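Removed from the display is one protein chain of the complex; every other protein chain stays in position.
All chains are identified by letter, namely A, B and C, in their written order; residue positions are counted from 1 within each chain.
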Amino acid sequence: MSSNSFGKLLTVTTFGESHGPAIGCVVDGCPPGIAIAPEDFRHDLERRATGRTRHTSQRHEADEVEILSGVYEGVTTGTPIALLIRNTDQRSKDYAKIADQFRPGHADYTYWQKYGIRDPRGGGRSSARETTMRVAAGVIAKKWLADRHGVQVQGWLSQIGEIVPHGFDLSAVENNPFFWPDTRQVTELELYMDALRKSGDSVGARVDVVATNVPPGWGEPIYGKLDGELAAALMSINAVKGVEIGDGFGVVAQKGSAHRDQMTPQGFASNHAGGILGGISTGQPLRCSVAFKPTSSLRLPIDSLDTHGNVAEVVTTGRHDPCVGIRATPICEAMVALVLMDQALRHRAQCGDVGEVTPRIPGNLGG
Amino acid sequence: MSSNSFGKLLTVTTFGESHGPAIGCVVDGCPPGIAIAPEDFRHDLERRATGRTRHTSQRHEADEVEILSGVYEGVTTGTPIALLIRNTDQRSKDYAKIADQFRPGHADYTYWQKYGIRDPRGGGRSSARETTMRVAAGVIAKKWLADRHGVQVQGWLSQIGEIVPHGFDLSAVENNPFFWPDTRQVTELELYMDALRKSGDSVGARVDVVATNVPPGWGEPIYGKLDGELAAALMSINAVKGVEIGDGFGVVAQKGSAHRDQMTPQGFASNHAGGILGGISTGQPLRCSVAFKPTSSLRLPIDSLDTHGNVAEVVTTGRHDPCVGIRATPICEAMVALVLMDQALRHRAQCGDVGEVTPRIPGNLGG
Amino acid sequence: MSSNSFGKLLTVTTFGESHGPAIGCVVDGCPPGIAIAPEDFRHDLERRATGRTRHTSQRHEADEVEILSGVYEGVTTGTPIALLIRNTDQRSKDYAKIADQFRPGHADYTYWQKYGIRDPRGGGRSSARETTMRVAAGVIAKKWLADRHGVQVQGWLSQIGEIVPHGFDLSAVENNPFFWPDTRQVTELELYMDALRKSGDSVGARVDVVATNVPPGWGEPIYGKLDGELAAALMSINAVKGVEIGDGFGVVAQKGSAHRDQMTPQGFASNHAGGILGGISTGQPLRCSVAFKPTSSLRLPIDSLDTHGNVAEVVTTGRHDPCVGIRATPICEAMVALVLMDQALRHRAQCGDVGEVTPRIPGNLGG
Partner (left out) sequence: MSSNSFGKLLTVTTFGESHGPAIGCVVDGCPPGIAIAPEDFRHDLERRATGRTRHTSQRHEADEVEILSGVYEGVTTGTPIALLIRNTDQRSKDYAKIADQFRPGHADYTYWQKYGIRDPRGGGRSSARETTMRVAAGVIAKKWLADRHGVQVQGWLSQIGEIVPHGFDLSAVENNPFFWPDTRQVTELELYMDALRKSGDSVGARVDVVATNVPPGWGEPIYGKLDGELAAALMSINAVKGVEIGDGFGVVAQKGSAHRDQMTPQGFASNHAGGILGGISTGQPLRCSVAFKPTSSLRLPIDSLDTHGNVAEVVTTGRHDPCVGIRATPICEAMVALVLMDQALRHRAQCGDVGEVTPRIPGNLGG
């Protein structure tokens, strides 16, 4: 497995730099027979797009997906699906000044140490621009999961800075620019973000994702556990510093008698586990939560170093998000969907004939 | 990559069930020339061992490691190193009663759903007994990391239930049965655990791990990030529900101006990032934190289901830990060491000649 | 994928040196529900065993397989199956004399160059002893293939030195010590081998393998082609120098009009392709052929070098086969079976639902 590839049976390989000619991906292992059209990618790319509102980076990319292969007469053929997006709104001049500086909190210094060379334009490969292709690949996974298994993957913002939702209404999430589950707080968030932008600072965020209708049995022990692969997938997103499954760090102070989810003839009585036991899905909703750090690209100047080891003042004048977590919601969804589809195929490979030999217990304990 | 294997260039494959004849592992990709003897495994296996104190499971396993291959005249040869531990203290009768029951909070139900069959003795493959081999493999990684790079990996318990350390003294960690960094609290912890055991209940815990002297440049973007692979490695340990790097979920409420670690000619001024930027090590101490759920094997009875879908009362009478997080400390260390050694080899493969072509900046900003 | 592992979804990892304490393997990814007992391995291990007749090496190994994991109450559970064979007939003293010599035609020099160290006892890891575990793993694959798909894998010797079979009778193959398809030549072969052994020399051989009842559709383009993976599997066997599929090198002088296998309503009219087109099985018998070099371990002395670069006379006094190709027949079968089972699982993963959506053409063109 190369390090720019993700997934074992549904393998996504991404390429491209923030300000290079294009970004793209190859989705390999997708089953044949799925209807895919360029316009299918629009909705989620729009949700992730920078420039969507004044609260995110003002870079404007059309993000038009070209399908280069793997689809014939609108349907997948089982061969690798290559997707390409041309970069159109590059402003490499914005970055000329910092080409030999190490921006604090960015990958500038580590890429330099690792490779001895780096593309400084907009962070090059380490830019969150790469996540565009995760979202595009995720569209295919979401479609397959929904069509074949009725699985739905939905994320929302569950915290910005100190602010948490007062209530929870899933239908609200897609109706405000913050993926926020309580519309009553939208004005508060707008004021908060405006003040933040004015101050030149940024703030962290938390994203929650739930997948429903996941059948029991997906996930491979021991080193291919569903939760292990979710953790890898989500932690690999830019700016992520923490991942939780189910009750997450809340379990540290829990008693076993409170944590263990009781099984009843009507289904599970609770879901502290977050839909995974022993690395395998239980059939309950799969719940995970992700911590995004505040971006380090600030208008507030700071002393740093340059490639010669000299002190250099760094100020970000490019276009950046004061809260990168906001538009990370569809990225998290995409990664969850890609992990689930990959595991679904792996399950089919190893246990495809289990259903024929062994009766399962009556009823899906998904409650 | 099979699902019982871990690591790309240093690949560990484990096998074995809790109450089968033996557990073992194959460590493939280890460089030649490392001195390894059976007694090297004793210290860490002892640290992990059940039955070490009255606060952990009373299962007594000698855990004698036999080296079956890969070592000639005491030195690794570059061929796969197979390690074997015979299971000696199996009490399969303890489990006969629950063979057709689904213990809540365990993998019984999910293994049954996935495979249509399962080894019920002590949880079979899903038992934490498997982690013995992770610790054994980790010994090799720790040795190589220390010999070649001076890297030290050290973990400790940073929370049990609601109890957190009052002070922090690294030298205390190995001098008490709780891997606790403040000796003054040991009596408090003993009383707490005794009460817990008496009540038949269990509790969660948090383990912290730090690796020092990690050189800058280890870790592979984008899907082989050092933090992504640490997350996968740690989340794959039994009972883990959350993983953090650096400030972890603390970043959600942070401002960017506070989070970004300043670079100075004397080194980094802080380490909120936890030693990783863009998925690549910075040279600073690598910091991570792991949440362990309370074990669901309780003496407190609970209604559950059996394989026929009928209600069945489950009581655990076997030997179990009231806090599985305690002896998870060396397991977490082992996984961190295995990830680091794998990444070190991967870095050498791709960038082995960087040093020859490109001068790095003066000084290692590891401070 | 580590280099001592083979297969993507059915992954076999082998370990062990010729004269170490044991050899073994881990078979990961095997579906649950297959009946496996230690005695199942006996037949094929016996077929491969050295010491079977006076025409092969006189090393006598009991080759008793111990199943360490993955099987519960006689049935596979879906967890990794570890198999162990203790080495009992080691005579390491035989090799003391050549510990610092490079035997010509052996891996002594290359292992030394690669690793800077090697286990000289019987060739260590490079010994054909390793293939014992391939045969053992192959038993599981053969069983699954036969049970689920009716696939049969059968090999035979098709050439020793200049001698080729006069006739072909598949039922003869298992009734003589040469896996020879014409019993009338057995005496000729015995005399030939006796003379060869007396002369202290050795000779090459060719093994053919056919798999019948392979369904159409197995094999993954482009870099996971069925023929590509067969080539890798067979070329990885000790002493193999050539691999052919179907007509093999015979195609070089063929015309296209003669080579292309016509499709008729009654099935294919010929099988020059050997059952594979575009890397995917056609449903016809899968045919391959393998060239084994003559062993270089001869009683005839030869000047070579030692590890100090000095000239040293090498004479093999240990136990060796005058024709290693003879007992390679079951090894080739095992590798073909492992490749087929792996591809079967991969096909099920990606195309498991093809049957439901798209009608296939009537009849299997397997003729």
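Everything that follows uses one rule, which is that a contact is a pair of C-beta atoms (placed from the backbone, for glycine too) under 8 Å apart; a residue touches a chain by one contact, two chains touch by 3 or more.
Note that the coordinates shown come from a computational prediction; the quantities given were computed from them, not determined experimentally.
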item	value
Partners of the unshown chain among those that are drawn	A, B, C
From C:41, C:72, C:102 or C:192, residue that would touch the chain that is not displayed	C:102
Which of C:28, C:119 or C:261 contacts the chain that the document leaves out	C:261
Selected residue (touches chain absent from view) among B:78, B:204 or B:219	B:78
Residue among C:81, C:98, C:291 or C:345 touching the omitted chain	C:291
Of A:80, A:138 or A:330, the one touching the omitted chain in the full complex	A:80
Interface residues of subunit B (partner: the chain not displayed)	9, 29-33, 78-79, 148, 221, 345-346, 348-354, 357-358
Sites on subunit C contacted by the missing partner chain, in the whole complex	1, 3-6, 8, 14, 102, 104-107, 109-117, 125-126, 130, 159, 161-162, 201-206, 216-225, 227-236, 238, 240-257, 259-265, 272-274, 276-283, 291-298, 300, 302-305, 307-309, 311, 325, 346-347, 351, 354-355, 357-358, 360-363, 365
Contact set of subunit A toward the excluded chain (per top definition)	1-5, 9, 11, 13-17, 20-24, 26, 28-29, 32-33, 66, 68-70, 72, 75, 77-82, 84, 111, 114-119, 124-125
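Everything that follows uses one rule, which is that only the chains that are shown with their structure count from here on.
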item	value
Where subunit A and subunit C are represented by their mean Cα positions, the distance between them in whole Å	45
Distance from the mean Cα position of subunit C to that of subunit B, given in whole angstrom	38
CA centroid of subunit A to CA centroid of subunit B, Å	26
Multi-chain contact sites of subunit B, meaning residues that touch two or more partners	1, 3-5, 14, 111, 114-117, 125
